[in-house]
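There's a structure below that I have some questions on.
As you look at this complex, bear in mind that one protein chain is not there, while each of the others sits in place.
Going in written order, the chains are labelled A, B and C, and every chain counts its residues from 1.
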Amino acid sequence: MSYSTFETEISVRPDDIDFLNHVHSSKYFDYVLAARYDQMARCYGFSMEQFIARGLGWVVKEAHIEHKRPLMMGDRVRVQTRVAEFGKDGVRVEFVMLRHASGKICSQGWSYYTLVELATGRAAALPSDVVEKYSI
Amino acid sequence: MSYSTFETEISVRPDDIDFLNHVHSSKYFDYVLAARYDQMARCYGFSMEQFIARGLGWVVKEAHIEHKRPLMMGDRVRVQTRVAEFGKDGVRVEFVMLRHASGKICSQGWSYYTLVELATGRAAALPSDVVEKYSI
Amino acid sequence: MSYSTFETEISVRPDDIDFLNHVHSSKYFDYVLAARYDQMARCYGFSMEQFIARGLGWVVKEAHIEHKRPLMMGDRVRVQTRVAEFGKDGVRVEFVMLRHASGKICSQGWSYYTLVELATGRAAALPSDVVEKYSI
Partner (left out) sequence: MSYSTFETEISVRPDDIDFLNHVHSSKYFDYVLAARYDQMARCYGFSMEQFIARGLGWVVKEAHIEHKRPLMMGDRVRVQTRVAEFGKDGVRVEFVMLRHASGKICSQGWSYYTLVELATGRAAALPSDVVEKYSI
């Protein structure tokens, strides 16, 4: 059993570069987040805006990353993500980032996102239609 | 006498959004910077990397911005910039940002960039080939 | 007629530093914002949380900055702000940033903040008690 992998291309911005002339380490998670937002709407058919309209949001509960090669000024990066498993109140998403020019892996890891009620901040059980949409 | 206007399209990233659900005010300058980097290489034929290879860099000496309408999550923005005037040691660049979906102006302003020697941080006279390349 | 100047001390964070080994130009506005938040609660007795509780927020309508000397890794900066004038729906605030170690001015400028209704995003007339609190 395995779920689909989707890809979003992102351009490194100059403000992402730190004093070591690399993309700053914490920005890689922002690229993953940007890719998920794009893919939620474009690939899963359940956008962040639709979650918010239901009073729901996603928060990062746990995250892991390994850096293999740094991204640099001017790079484009292909961010691939896929649902790895469903939890009771969330989803574990694996990601791989590849430098566009070389096709080589820059970073990889995973994030566990908890679904929360925006009004209370409390974890919410995954609605069945969400599980269905995300099970492609 | 007037110089060419160039345009770069940028996607708002989720990490650009602040607690008021708008693109955070200081990020607009990062969009301008990203547009200039793109246009330096693609439109002027004198990329930031080429400046660095000569031991030169650009720093913001002065900047001004007016916000008319906020950019939101999921927006794409068209960032138009043009050289407005040359100074002894720098260039004043005007910018306009338009929301892609509506074509309406979100923000506009200008930045004065000083050319500096990277080794010393001191202002450098504009080389004649830079003036020439930027005078289109 | 003149209003009080208040000061907040802020430490430069490593993630504020860009590839030129300076504090990134757009971050200076974030320091001003952090100083205003601190001063709203501590000096004016009308915190951002109190505005939000009334359904009000502040957005940047216009901003201007001049950079004189860059801030560097490890620096502490003293951010001084003062109300310069009241508008119908907002306030113009002037700021000066001084490097703690030298006492020298790094950057200075001003921001015009518009008061908005959070529910609609529309500009709101300044309530009389806000004008009173800010008129010290």
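As a working rule, contacts are C-beta pairs under 8 Å (C-beta built on N, C-alpha and C of every residue); 3 or more make two chains touch, one makes a residue touch a chain.
On a predicted model such as this, the values are computed, not experimentally measured, just so you know.
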| item | value |
| --- | --- |
| Touching the absent chain when the full complex is considered, from C:20, C:33, C:59 or C:124 | C:33 |
| Missing-partner contacts on chain A, residue numbers | 20, 22, 25-27, 29-30, 33, 57, 59-67, 70, 118, 121 |
| Missing-chain contacts mapped onto chain B | 14-15, 17-19, 21, 24, 26, 73 |
| For chain C, the residues touching the chain missing from this view | 10-11, 13-15, 30, 33-34, 37, 41, 47-49, 73-74 |
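In the analysis below, only the chains that are shown with their structure count from here on.
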| item | value |
| --- | --- |
| Centroid distance [mean C-alpha coordinates] between chain C and chain A, Å | 33 |
| Whole-Å separation of chain centres (CA-atom averages), chain B against chain C | 23 |
| Touching two or more other chains - residues of chain B | 30, 33 |
